[in-house]
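Pasting in a structure now, in structure tokens, and then I'll have a few things to ask.
One protein chain omitted, others in place.
All chains are identified by letter, namely A, B, C and D, in their written order; residue positions are counted from 1 within each chain.
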Amino acid sequence: MTDLLGFPPQVLFGQLLLGLINGAFYAVLSLGLAVIFGLLNIVNFAHGALYMLGAFATAGLTTYFGIGYWGALILAPLIVGAIGMLIERFLLRRLSGVDHLYGLLLTFGLALVIEGSFVKLFGSSGLPYAPPPQLMGGVNLGFMFLPWYRGWVVLAAVVMCLVTWYIFEKTKIGAYLRAGTENPKLLQAFGVNVPLLTTLAYGYGVALAAFAGVLAAPITQVSPLMGSNLIIVVFAVVVIGGMGSIMGAIVTGLSMGVIEGLTKVFWPEASATVIFAVMAIVLVLRPAGLFGNAT
Amino acid sequence: EISDGVVKIGLMSDMSGTYSDVAGEGAAVAAQMAIEEFGGTVAGAPIEIVTADHQNKADIAANKAREWADTGQVDAFAELVTTSVALAVFEVAKQQNKIALVSGSASSPLTNEACIPTGLHWTYNTRALAVGTGSAIVKEGGDSWYFLTADYAFGEALERDVSAVVEASGGTVLGSAKHPFPASDFSSFILQAQASGAKVIGLANAGADTVNAIKAANEFGVVAAGQKIAGLLVFMPNVKSIGQDVAQGLQMTVSFYWDMDDETRAWSQKFYEKTGKMPTGIQAGTYSSVLHYLKAIEATGTDDTDTVLAKMREMPVEDMFAKGGTLRTDGRMVHDMYLAEVKKPSESEGEWDLLKIVRTIPGEEAYGPLSESTCPTK
Amino acid sequence: MNTKLAYLIAFALLLMAPLVLYPVFLMKLLCFALFASAFNLILGFGGLLSFGHAAFFGGAAYITGHALKVWGLPTELGILIGALSSGVLGLAIGLLAIRRQGIYFAMITLAMAQMVYFFFISADFSGGENGLQGVPRGSFLGLVDLQNNTAMYYFVLGVFVLGYFLIARAVHSPFGQVLSAIRDNEARAKSLGYDVERYKLLAFVLSATIAGLAGATKTVVFQLASLTDAHWHMSGEVVLMTLLGGLGTIAGPAIGAGIIVTLQNTLASGPLSSWVPVVLGLIFVLCVLAFRRGVVGEIQALIRKSF
Amino acid sequence: MAVMDNHELGGQHLSEHIEELRLTDVHAYYGESHALHGIDMTVYRGELVTLLGRNGSGRTTTLRAIMGLIGHRTGSIHIKGEEVIGMAPHKIAHLGVGYCPEERGIFASLSVEENLMLPPQVCAGGMSVAEIYEMFPNLAERRKSQGTLLSGGEQQMLAMARILRTGANILLLDEITEGLAPVIVDTLGEVLITLKQRGYTVVLVEQNFRFAAPLADRHLIMDHGHIATTVLKDELEEKAHVFEEYLSV
Partner (left out) sequence: MNQSPYILETEGLTKGFRGFTAVDHVDLKVKRHEIHALIGPNGAGKTTVFNLLTKFLTPTSGSIRFNGRDITAAKPAEIARMGVIRSFQISAVFPHMTARENVRVALQRKLGTSFQFWRSVKTLNRLNERADELLDMVGLSRFADAMVADMSYGRKRALEIATTLATEPEMMLLDEPTQGMGREDVELVTELIRKVSAGRTILMVEHNLGVVSTLCDTITVLQRGSILTEGNYAEVSADPRVKEAYMGKAA
């Protein structure tokens, strides 16, 4: 049993795995952002609030309707996705044709409204939520104890990422989405129902946020402000990956989780800023991000 | 004898942010209840209360406090959750010679290096929390500790205070991990704590951080594997949001619990009818501090700061919150604290039946002797 | 002609304001007005949305606080050091961010500001979440005691007027012309021989410095520097102020700041006190949807229409 | 299908009787500026009509108005008998309208081939990809490259090719010879003749009169946002003064 950099290898393996699990959250969240940024060219500042809505919907479905985790896994993204579509249809759509920065500002305002209202409605401490009984307990991997639930999180997140990647890069819809990003009017003149496409894309991106919220509900505090700080880190992840790049969001999400995890071992005080530091370095070397194309 | 013919209390709290659950509007209600006990007048003058949401911003607090003092005839400030706010208001109170009744903030410096002659620290502080939880757990055999500490002043203060208590009681501190504030994921730190082999994992953090740490500890089977979690600053709403089945057995130090005796139950019931929630220690403490302030005015017939302050120090604090509490010259209100434990779900008889008191910590023990205070004006 | 008159009236009102309104509140208002105006220099005239201006505002606040409290420097010097250090910080962040535009720029500045924020949380000199408290106001040139609110007010007014006119001048300068050309068509400006990045960088540094001036002054007024000043919500608020007042108008941001600060102050103790974030959020949404030109912009449009 | 019908009917001969496109008193605005001042025009099936005029006379705007791409427009526009003034652009496209914009509108995030395959089929009978590559060999060669990395002329070819694939039989073409080498211009001329033979209806905005003259059945001369006059194919000689007056040819 030799030590690596002063830490027993078990610890290191354990931290790597945990980093990957956290990375899964970053990946799903930044993926949603990338989808929305891709088609609407909007940095969805409300993403954290919608992630929170996903977690609240999960807890709420149990408390008020007796619907358990697995039901929520389907329903919460649908509900929140529908809310997202309403937001797109009645608010964001009015911004078509004006500078995309206004989209950022609008969603920033929305985040304040949503989070503020939830503090009023549910208090700042939030609701309790436990993992589903099927995933209680865990397995001893030798180097660490892995709760089943964490294992499930990675699996679910990776599957979701791959599905999304396939849709966007390999299907006709994906081509529409990319074209719509650049010149929606022209795409519409070719006979594609761009307004519908936009609404669906936003709904999908938001549903991804809610999906991450469902995954998070059993492991973090389900509280109104749970997404407000997380979102900034996710923004940095998206920038590192290259904004709008689906693959970039996935790969960077996972690897930033790992890097952050390792920092927590070697230099815990820096773990809050390590991602921003990586971002700065990446930007110096590759201004368009790791997967972005320089234009 | 009453300045401007009215006794006016300026209550400042976090009404919309993180602390709105433990303080916030509930604190305003509690203060109102104290005023109602006086029938709305004191020494022949009407009592008024003005409230403000400082949004956890020290500059808003300082601005409001100055404005209230300069132009709003406010005689005393109350509640003041969040240390930065309390410190900012202290600055104003010192310059304007107004009484500041701090209930929400936990920071020990308020009665040490940052103390002011007119600042009274009412409900609790980090030292009391440390003594209560730290010594109790060491006594039960939890003699080796590892801390998860929020990487900011409050977390460090808490860790320092508890470490001192643990070591004084014969325990050892094996180490600590500093986590960013706020942090959403604790699994990594929990793993480090697990690896340390300590018997007790002390959480030198608060609010969402504590909740997340406890949830993660539960998930990773920390308690099942024989380690104990010690929450150093936990409020009732936190326990509710962790969920009783996860939180059961968790020990914590509280200044107040609604279900302690007939008096607290009666008062809390009244509070519950107004707010739909049971009171927290901060809220009960706000009531107590305002009540005591009014009693002193009633007794002296004036709202002159120095006179009232002298009277407040002279009278014991005697109400449903504090029994025989005393006000020290460094501003500390010394009263009994309680070590509480979260009930098992099976023991619980209702939504709010969350804790049982396992030990009363005498005020002297919790807050230490005045001689230890570094307050220059004590 | 008209604007000159308007400025004269505004200045006269500001001179007399402390007779009617509470001076500390007015000073806060002036500080934020300056902050928003500085911010507008980079957004409204440089076309770059910085979502990290809190770093400059808060950074200067801390530096000035430290300079006055610990080093015991004279007030003016402390403020100057605060503002200049924000300028240096602006140079560092700018060098990194200026290479990207639009949303990228916003994200990068946000992230860099977040690093600054974390630095202030854990640095020793900044007092963590308690902030720097009890900063002495000192005196102006060692003559006028600034502990007096009225004296302090006129000092702040002086700083504001100075900063404000520096901005107004920068906008209407040869530099300002090149800046708006770059905003319009960067490649063309380059082909005409302008090093666009240096122009943008200068605008950014200028904006950061004046934002720092505002933050430093605010520290002296309130005698404290706290994390709120450096938090990303502050960056959001300054955007709101600028937007509400009128992006790319000279006077708009100051007016927007006035409205928001007044609102925050009034709401803080009214019946809506616990709804402050929601109300601010709603204003944001409303502004973006229906009111994009901001107060001043709408008024200008109205005037243009009716003549 | 539509193309087949035309073939059977012999396109050319019957065309004058079937109205494909009719604009009545169409006004269009860019913000507050009034760009079209009451356009009246009718185009019959199988016809090729040019819109000529000076820069800024409103030709592009007319096409954009037909396509529904101008926010504020009034009057009435019928395509194949259907009123489209209030219709969304994607619905208009599905009536069988193909639009080739002045600025080409090649998508940078798509490869050449993806650009080509992007517009959905709106009618049966579009050209096959093989046919298109044969017509524009440059495109075949660069098919995997990013759309906007093509040269200006190649992009123009792609923009044109793109709508030939969709089966649209009303083509709105805005300055398609712009920036093209003369050989390619010749090819395009041949393409247009083929399309006409197949019964396509074409509205062509052109500067290059030499290119347009032999192809068009009618020339509509635009001036200051309205149609000033019409010149038929066989009147070119006698009405030369019209061109003088409006185009200073």
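Going forward, contacts are C-beta pairs under 8 Å (C-beta built on N, C-alpha and C of every residue); 3 or more make two chains touch, one makes a residue touch a chain.
All values reported here derive from a predicted model rather than from experimental measurement.
Participant: Can you list the shown chains that the hidden chain touches?
Facilitator: C, D
Participant: Which listed residue, C:Gln101, C:Asn148, C:Ser180 or C:Gln300, touches the chain dropped from view?
Facilitator: Hidden-chain contact among the options goes to C:Ser180.
Participant: Among the options C:Ala123, C:Leu192 or C:Leu286, which residue touches the chain absent from this view?
Facilitator: Residue touching the absent chain, from the options given: C:Leu192.
Participant: Of D:Arg54, D:Arg143, D:Arg198 or D:Lys239, which residue touches the hidden chain?
Facilitator: Residue touching the chain left out of view: D:Arg54.
Participant: Of the residues in chain D, which ones touch the absent chain?
Facilitator: Per the touch rule, chain D residues meeting the hidden chain are 30, 33, 53-56, 102-103, 138, 142, 145, 149-154, 156-157, 175, 178-186, 207, 209, 247-249.
Participant: Could I get the residues of chain C that touch the absent chain, sorted low to high?
Facilitator: Counting only chain C, the missing chain is touched by 166, 169-170, 172-178, 180-181, 183-185, 187-196, 198-199, 202, 206.
Here is the rule we go by: only the chains that are shown with their structure count from here on.
Participant: Supply the minimal count of touching-chain steps required to go from chain B to chain D.
Facilitator: The fewest touching-chain steps linking chain B to chain D number 2.
Participant: Just how far, in Å, is the C-alpha centre of chain C from the one of chain B?
Facilitator: Measuring from centre to centre gives 36 Å for this pair.
Participant: Taking each chain's centre as the mean position of its Cα atoms, how many Å separate chain A from chain C?
Facilitator: Here the centre of chain C sits 32 Å away from the centre of chain A.
Participant: Just give me the whole-number Å value for how far the CA centre of chain A lies from that of chain D.
Facilitator: 44
Participant: Could you list which residues of chain C touch at least two other chains?
Facilitator: Expected reply: 118, 122, 274-278.
Participant: Classify the inter-chain contact topology: is it line, ring, star, complete, or other?
Facilitator: Contact pattern: none of line, ring, star or complete.
Participant: For this entry, which pairs of chains touch?
Facilitator: Here the touching pairs of chains are A-B, A-C, A-D, B-C.
Participant: Any idea which chain C residues touch chain A in the complex?
Facilitator: Interface residues on the chain C side: 49, 51, 96-97, 99-100, 102-104, 106-108, 110-112, 114-115, 118-119, 122, 232, 236, 239-240, 243, 274-278, 280-285, 287-289, 292.
Participant: Applying the document's contact rule, which stretches of chain C touch chain B when the two form their complex?
Facilitator: Its residues touching chain B are 22, 24-25, 28, 118, 121-122, 127-131, 133-134, 149, 218, 222-224, 226-229, 264-265, 267-269, 273-278.
Participant: For the complex, give me every residue of chain B touching chain C.
Facilitator: Going by the criterion above, the answer is residues 15-16, 20, 24-25, 50-60, 62-64, 66-67, 70-71, 82-84, 87-88, 90-91, 107, 109, 114, 151-154, 156, 180-181.
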